[in-house]
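Pasting a structure here, questions to come.
With one protein chain withheld, the remaining protein chains of the complex are depicted in position.
Chains: A and B, in written order; residue numbering restarts at 1 for each.
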């Protein structure tokens, strides 16, 4: 269970687990995104690269898209999957510790994908596991594979990441997606704009870290001030249950809903992204515009996850 | 997302989705049932016809047999499956629209099987999906693959469909199976007899449509009047919860239970079918008789679903 830390220079690009986007160097990310390019052909032709390998998807919190995305990625590479999709189905419901669950399941598989409501859960799992662990969301903190697919979407749709002005809009306090994505973007030459309602602003420690990393960060309450200036608009869900007063939610909701009127002054090349599921943060009328990339993100997600699985297992 | 409608003459037999049995011509159905015959050998030998293809089973309502049947069909053809089997497991629980779910999942798969509690759900899904959609039950209205397997069972067990007298018994108002099956039988030269308790009779609009299609339809309250005359007895479940008064249910239950006494005057060749699960509509004493075909229907169902998948994906 104790791990050999790989220390040869050659292995610096090699990843052992995918726990936090903060464990990655820019070079490691660029390598993964290039590998994702190679996966496009494999996606369509299928392959036997991971034949005989088994992925375990341990979802202690429900998630359709992330679980299905990893399963499809594994299938396209010729592997198989086992797993469960809610804790009630599992021995976790009988009170088992995560570390015990991991030490059992590692006997059944070659790689583990874990979603857990606790921050730090994936790192704990990786410490106990002899097989690689991929964090598919832990608490409000981290969702590294989403950050990687978001980066990949930007790179594919705008042909670069450096030099872009990227706005993150919505609940920046509790959305784990925006935390991981911000740290990922900080490794590139980007300028970040945070737009959120009062009380749902980006966590202080994230902003602090980003500035220390040399990123230009601005905060706004109103999207209209910057809409004509940005290259990427990353929209997240504002959860009603975060507001103590429902009328407050109803009042704010409208200010953070993207529709054709809001996009009137946007650059023609602006891309609108969303980690999904969306509720009403983006009006359906936007779906048909060239701005909308949120239904292409799931496709890029499979390619990125194929790249991660291939990288970890070959 | 917008679909090219295939219009060349050659493609008239080709199906693009399986939404409603009413979209099928008699010739298309006959082609599918012939293809099901070919699947018998593939069922036993296995094959790689759909190697690398992925089926997504999206069950927003629980169903063992239909989900397992499609999964087995896909496996026998060499394909793989992803999916979920209850809405609580999915982003649907977070309030996502069906159209969004479809536009995400289509990135993960080559064909979608959908069960949904709302009438019209499968057709909506097909409009948004770039991959074929198969309706595995939507509301009380449609269950086209069940109708096709029912037809196939009749054809295999009685060697024809034309010329038969077929009785549908039980809850004909809410049972989606009997609606789809009636429309399917209407394409053949059959005579239909509906037998149901007061208040659970066949929907008026279905009877109306059938008569317009030239089918001979009769309605009875009592099976004994016709038992000696029919070739197929199709039994469905009467759900206790449909009755406002439980004593009414208890009173009626017996009149619609099939046992050896009830079958005393039946033709020796009569086949008894049931979409299953049964509760007590058919007494266990019937299981061992040559009439009972309800445990052969699941086998025919796999063959028919193999034929559908092959037809949609090759």
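Please note the rule applied: a residue touches a chain if its C-beta (ideal position, glycine included) is under 8 Å from a C-beta of that chain, and two chains touch if they have at least 3 such contacts.
Keep in mind the model is a prediction, meaning the values are calculated, not measured.
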Note to self: Of the residues B:35, B:276 or B:313, I need the one that contacts the missing chain.
What the structure shows: B:276
Notebook entry, point to check: Among the options A:101, A:145 or A:311, which residue touches the chain absent from this view?
Noted result: A:101
Checklist line | Which residue of A:82, A:213 or A:260 touches the chain not shown here | finding: A:82
Notebook entry, point to check: Which positions on chain B touch the chain that was left off?
Noted result: 45-46, 62-65, 68-69, 71-72, 75-76, 85-86, 276-279, 295, 298-299, 301-302
Next item on the list: Could you list which residues of chain A touch the chain missing from the display?
Entry: 51-52, 54, 56, 80, 82-84, 88-96, 100-101, 103-105, 107-109
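Criterion: only the chains that are shown with their structure count from here on.
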Next item on the list: Measure off the straight-line distance from the CA centroid of chain A to the CA centroid of chain B, and report it in whole Å.
Entry: 40
